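To start, I am sharing the structure in question, which I have written as structure tokens.
One protein chain omitted, others in place.
In order of appearance the chains are A, B, C and D, and numbering begins at 1 in each one.
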Amino acid sequence: MAIQTQYFLLLSAAVFCIGVYGILTRRNALVFLMSVELMLNAANINLVAFSFHHGNLTGQVFSLFTMALAAAEVAIGIGIVLVLYRNFEDIDVTKAATMRW
Amino acid sequence: MPVAGPIEALLAVTLVGALAVFLAPDEWAGKLATAISLVPVAVSAWMYTAFDGAGNALLGGDLAFESTIGWVQLGRYELAYHVGLDGISMPLLLLTTVLTTLALVSSWTPIDERQSQFYGLMLLMEASLIGVFSALDFFMWLVFWEAVLIPMYFLIGVWGGPRRKYAAIKFFVYTNVATLIMFVGFMALVFGLGDSISTFDMPEIAQALRAGGNLSAVAGIQPANLSLIAFTLMFAGFAVKVPVFPVHTWLPDAHVEAPTPVSVMLAGVLLKMGTYALLRFNFTMLREVAEANAAIIVAFGVLSIIYGAMLALAQQDLKRIVAYSSISSMGYVIVGLVAFTPHGFGGATFQMISHGLISGLMFMTVGVIYNETHTRMVGDISGIADRMPWAVGIFVAAAFGYMGLPFMAGFAAEYLIFQGAFASSVIPAAPLVTGVAMFGIVIVAGYLLWAMQRTLFGEYSLATDYDVSRAPVHDVAPLVVLLALVIVLGVRPGLVYQMIQDAVNPLLDTALQGGVALW
Amino acid sequence: MAGAFDFVPAIAALPLLAFVVSLFAGQYMPKRGAEAGILATAGSLVLSIWTALTVAGITGSATSYNENLYTWVAGVADGAVTLRLGVLVDPLTALMLVIVSLIALLVHVFSLGYMNDEGETGLPRYYAGLGLFTASMLAFVFSNNLLMAFMFFELVGLCSYLLIGFWFREDGPPSAAKKAFLVTRFGDYFFLIGVVGVFATFGTGLFAPITEGGTVVAESFPQMAEHALEDGESFFGYSAQTWITILGMLVLGGVVGKSAQFPLHTWLPDAMEGPTPVSALIHAATMVAAGVYLVARMYGFYLLSPTALAVIALIGGFTALFAATMGVVKQELKQVLAYSTISQYGYMMLALGSGGYVAAVFHLTTHAIFKALLFLGAGSVIIAMHHNENMWDMGGLKDRMPVTYWTFLSGSLALAGIVPFAGFWSKDEVLFEALIHGFGSTGTLGTMFLVAYAMGLLAVFFTGFYTFRMVYLTFHGDARTDVARDPEPVGWNVKGPLSVLGIGAATVGLINMKPIADLTGLHIDFLHKWLLGPEEGGWPALTSTGLHHYEELMHNVAGIDPAYPLGETTTLLVSALVSLSLALAGVLVARSLYNEPEPVEHTDKLGGAKTLLMHNYYQDEYQVWLAQGVTVPLARAADKFDQGVVDGVVNGISSVSLFTGSRFRRIQSGVVTNYAALMTLSLVLLLVVFVVLGGGV
Amino acid sequence: MVVDIAGFQVADWVALVPSLILGVTAMLLFIVDSIEPRPGTSSNTVLAGLSTLGALGAFLVAGYFLVLGVGQPRGTGAVDLFNGQLVVDGMSLFFVVIVGSVTALVTLASYDYLEGQEYQAEYYGLVIMAATGMSLMASANSLATIFVSLELSSLPSYALVAFLKKNRGSVEGGLKYLLVGALSSSVLVYGISLVYAASGSLQLNAVADALAGGSSVPVGILGVGIIMVLLGFAFKTASVPFHFWAPEAYEGAPAPVSAFLSSASKAAGFVVAFRVFLTAFPEVGGLAGGDPMVDWVTAVTVLAVVTMTVGNFAAATQEKVKRMLAYSSVGHAGYALIGLAALNAPDQGFVLGASMMHLLVYGFMNTGAFLFIALTEHWGIGRTFQDFNGLSTQAPLACAAMTVFLFSLAGLPIGGGFISKLYLLAATAQAGSWLLGAALIVNSALSLFYYSRVVKAMWIEDPSADLEVDSYPSSLYAAVVIAAFVTFALLPAFGLLSPSAFDAASVLFG
Partner (left out) sequence: MTTRPRLATDVNYVNGLAALALFAVMGYVFMTSELGMPAGFADGSITASIGYAMFDMLDQAAIEAEGFLVAFIVIALVLDAALDGAVMLARREDDESVVAAITDGGRPLSGRESDGADAETATDDVTGGDD
């Protein structure tokens, strides 16, 4: 007896929203990136779950790409956080707010 | 069909000439531009004599100097370079070329910096204006129509008076919005014509619309309402250019700030674009709507006449006086157009020409006086007739021309408009409305006479610290030419009125039914 | 065969040529352009006389002439009227042409003395103005349609403006010029509506039908109106009767303005700021007559509307009295003459309104002569007085300038209406016609005529009084100033015209001595016959501008008939005696008050009325108030409204947009966390709207 | 598989040559970078030349293909590659033309701009890599391909924005771009996962087929997915509400990068959006008639109105020219969104074609405008409007070019922007989308106001005493002038490309 797919959806939504919550409430750039990872993985949950639901592997395969991409994104992200620190002496994302309006 | 006709020659000469003038050194840019602009004058004068058009350009008349080249295929619609003249556009074209040359000559004195840019832009503007009056493909017409704004923006913005930046941007944005609104209206019509139309050729569209029954619903709006909406949008758009109360406020600012030659072009030709477009679009293509809403339209016309004149009465700045009176004068055109009578249309078109000449003359004269006195305020000058007899003499003549003195062009135009409007079967209570509109001729006399009394006559005094002497010949010469033209047209209106009538009469040929009134 | 009629256009063209020559070449001529004007007006006079002789049948069979000569605007489409210029010559025209060109010539000559000899500058401009005026006036006179008449009517207004404002360096003349043009423009506004209306209604503005070989090829608008009235047509939703009245009243607006009738008379006294020859020519003899002439010209039209006639008569009668009373207290020579002019034109209007067509034309003729004379005489005095016009500074000039005095006296007697001078005959006829038509006409029309008559009669007394007050103050008594003791002598060019006119003023009344004719049965009412036509049947019926036709209309349409309460002859004599004795009474009162060596002002005796009269019944004040107290504030208010509201909305839209923009950019707080929050919120919002509420679930 | 290109029977992947050229160029640049003896020693000329050539090659080949009819009904018909993972049709080639031309201009201009900078090889490599991603986006026909190619264009862009490592603005812009981008890409991928959940496919045509069934589709899940996908693309196109990165990134980034992102990247975002929504979701949106399951047309309409309004209104009151252009870029995204919003029109191809043409013209005029900013940065005259005062006295040619850009952006007939904007307006009229039309008019007017502020500064205001332009960098100038010429030429020569756009657009509507 397979679990109702809806509950996977609920789980992924929860993970997604936790990621969003992290982004919204925390100022640390690294935490920001981590939260994004959570959101990407929420998508992966869906992909895998619905891969099973639909009986094709498209979603599963795609989830692998998502992971790879997450890695690439973090690479660039870390790079930027580095230069951010060099310029602003901090990795608080709210500190880098010289340009606005 | 020949591709290189005289209209192409006009466009080419002005555009290439503009380029040449841009690159010319300041010292002789003015002379060069004037020399170049004589070519269009000569060509258009020749065109006038060789004019062989008949009927209305949009209603299947024979066009003079027509040429067509395919331009762009846009979706289903074919845009073309299509130019040609009829009895309405020929005089306006002539007005443009003549007035440009005279304005260029009148620039020699006041324009003393960045001259090559100034004269280049003036020629660019001439090119655009020639395009506006000769184009018969809507999109191409629109290109020229909007292209006029660009030189105008710079001409006011760079060489204008103290508030030139404000005036320039106001003019720019105001008229641009108007164009966009008008565009939506026209496109709604084109879409309403549906598959029967696959071009933006104005004659084709006009004939399809006048044939009746070709409109279909667009986006759920039924044909009758569609044409009403389109009419309203187009009227609103063109009204800004005319300008009609209450969308006129860009005009006084633009006029006051613009240097004299630019004011001349603005009042002399640019305002006519609005009424020309009204005639070509609203009153030709959607005649039935115009007739159904004649009461409202004529109300705008009369309001412009009286209100504009009242405003002129309250002004102290000579240029502002003339500017507001332009609003008043253009109101007559609206009244004439909406009369839907031969003399109404003809007189309105004739008024475009005559007001072009007379307001140009007025602005130039004010400019000549300004060149010497460096003030235009009524209270600052008096008795200037003592020092500049010829300029003042022409001023007086111009002012009387403006007041509609017989045997000057203005009287012919206004009389014909009144004659047309009085007998109109479209305007409700036509005699009464005409009578009210005519009261403008009293107010115009009031403010012009008042201004003349204060500035030209009395004991000589000047508030500014300048030594006033007689105006140089090249300042006065354009005035003389214009005055001569005004008188010639006043004595013999038929010189242009014949071809105008020939072109406007077809507008009245078929009675159209089914216009929806706004209320 | 080139007859006189082929040269009629040249009557106007010659002075026009003089205008051009004077304007551009005047400064190179010894008399600064006067030569051109004199030659041209002399030529015009000759041609006019030739024309008049032709009309009279002296050079052949009597004839008239009416042709369109120039198509000004051709109406191509159906229903588009064609506007033409043409020439109409009939007895009225011919008479007026002679008057105008004669006085123009005399004034040109007089100007040599008044302007050239006084060393004025700007004379080419002056003579150009005179030339243009003469041309326009003459062309107005022979206009064959209403539009052409209007066009030249306006042109004479322009010339009036230019000539009043001739001394532009002073403050007064430009202001007076402005006022003159503006007030007449106000009248012309109605006139123009009338013109447009006539053309719109009848499709033509012809005064008289154009005939060809005895058949009418183009009908005139009075005739068409007549037919419309008979056929009971209606125009623009009005019955023909009402509409004709409306049109007539509209045209009357121009008449009232130009002929300085109440309430648009206020410009004329101010117009005296202009050079005196100009006053003589334009503001006394000719241009001011244009209004009256116009009514006479289209008399066939006015006769169709009793209402219009009554209004004309009342305006005329009232103006005659009203202006005469104001003339009583004036201190300046030309002011007295100005009010007198207004008053005299009132008589003409009275005559026209009450069916006295011949009387009106008669008075027009005599008045042109004697008023021109008076103005030129005044001009002569002014030269002598070094341009001081105040009568209280004069006195005793009688002995020092006899030519001026005697001619002036001739004019004054004519003006006062003392037998046998010209004014007596014409004024008497005016009053007589008003009287008998007042008794004879039915209903309120007759009453109106009688009221108008009463006012006109009363004015006779005042006329006699102010005229001789003027004469006594100016010429009699002791000289009151040094200048008056030693006035500047005037030359032949002043005396010549004065003499011509002085003789005219004494004799011109002889052309229509109606009372004598009636009493003696002699046919010496030449003017009456002139207007009636050479034959018993009058002018060919087709012309429709003949007196015969008018008399028919008066009887048939307007219901104006003569009635003689005391019998025909007695009424005639009583009427003449009453007016003559009133005039004499006026003269005698003036004599008793002012004919003494050291006259003093008696105006204080008038009490409160003095202030009223000195202020011209506050007519100027209320008109100035209308202009400056009502119109200007209204214009200012409109300006405020325009700047504040109309333009304010435009600027407001711009400000609001920019303010909105400055708020919108605040959304971009610079803090990336906030961005994320906004993104999340908008995601939630979109989901709610388009998924939850959008029927997705 | 073989297709017929200009009479030659060639393998179907040949249709992909434009993208391949870009990809190969990117690889070459990496090789140059990695074999250089010491970092920064590679010749700027070689790098810039190579990238410009590559971009130009892609542009020319794509343009040539368009002319030949590759991928279009009159030629080969749409070329499906790799089982529908990629498709080469008129639209993809059209957008490769945009991307290629913009990239060429940007790399050309960068030659001068980067003078004396380190990491030039990386710079060009990243630019061309991003361009490769964008060209692939134009061809991507599966959500998977779309996602990865979108990331291929995004990730180098983050680095490019932060390219000036010692400049706080640049770094801050890069950071914000990255963070918003990361958030957006997770929203996008989550949306994709939900679309997959609803349809069981990622390939667009398969998605459309699966969703066409109707009754069994979980509409709610699909709706959330579609909205999230839409927002994911909104990020790429800098549309509200995912536009927040744009003003800062454009302002902080080196100006050529701003040009690149605001023109090419935006265009690529639009092509993806067009393709996804019109290939996969037409029936869902009710375009085939009937009630929409998920009314994304209305959603896009709302986004379009809000985007153009926010962008233009915020731009109106800016003090810095570059930031103004950044906001105006947001505004133009709103205009281009009309292509997906005014689809109630009977002639949908007209609407979409207008939008595509606008993006093409926009590519030149906006790139030109930002490159002009690059020029001013090169001169170091400052960034505010006042700093531009009287610039025309020093650099009339460049200022004239800038005037052409700005007026064309404002929709005046001095460049192709006139026609394209009017066509968008016409599209709203045809669809009866009065709201869109009114918003377009209001915003257009406002944009005229703020664009002309720059013009006013350059031509009307008097220069301050210390304004001095001491150098006239040739390649930057060349890029600006070429862009100006093309912008202007697109007015009379609009018809050269517009048939391609309208044909390509019409095809998508069957």
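Please note the rule applied: contacts are C-beta pairs under 8 Å (C-beta built on N, C-alpha and C of every residue); 3 or more make two chains touch, one makes a residue touch a chain.
Here the structure is a predicted model, which means the values were calculated and not measured.
Just so you know, the chain we are not showing touches A, C, D across the whole complex. For the chain left out of this panel, the touching residue among D:P156, D:G286, D:G415 or D:P473 is D:P156. Those residues of chain D that touch the chain absent from the view are 23, 26, 30, 33, 39, 81-83, 85-86, 113, 116-119, 122, 125-126, 129-130, 132-133, 136, 140, 142, 144-145, 147-149, 151-152, 155-156, 158-160, 162-170, 201-203, 206, 216, 218-221, 223-224, 252-255, 319, 376-384, 386-387, 466.
Interface residues of chain A with the unshown chain, by the touch rule above, are 2, 4-6, 9-10, 13-14, 16-18, 20-21, 24-28, 30-31, 52-58, 60-62, 64-65, 68-69, 71-73, 75-76, 78-80, 82-83, 87, 89-92, 98-99. In the full complex, chain C makes contact with the omitted chain through residues 673-674, 676-677, 680-681, 683-684, 687-688, 691-692, 696-697.
Rule of thumb we're sticking to: only the chains that are shown with their structure count from here on.
Ranking C-D and A-D by contacting C-beta pairs places A-D first. Between the Cα centres of chain A and chain D there is a gap of 26 Å.
Distance from the chain B centre to the chain D centre is 41 Å, each centre being the mean of its Cα atoms. The distance from the centre of chain B to the centre of chain C, each centre being the mean of the chain's C-alpha atoms, comes to 37 Å. Counting partner chains per residue, chain A shows two or more touched chains at residues 23, 93, 96-100. In chain D, 175-176, 179, 183, 187, 247-248, 449 are the positions where the chain touches two or more neighbouring chains simultaneously.
The touching residues of chain A, when paired with chain D in their complex, are 5, 9, 12, 16, 19, 23, 29, 32-33, 36, 39-40, 42-44, 46-47, 49-50, 53-54, 56, 58-59, 61-62, 65-66, 69, 72-73, 76-77, 79-81, 83-84, 86-88, 93, 96-100.
Across the complex, chain A meets chain C through its residues 20, 23-25, 27, 93-94, 96-101. Within the complex, the chain D residues that touch chain C are 175-176, 179-180, 183-184, 187, 219-220, 222-224, 227-228, 230-231, 240-242, 244-245, 247-248, 293-296, 298-299, 309-310, 312-318, 327, 446, 449.
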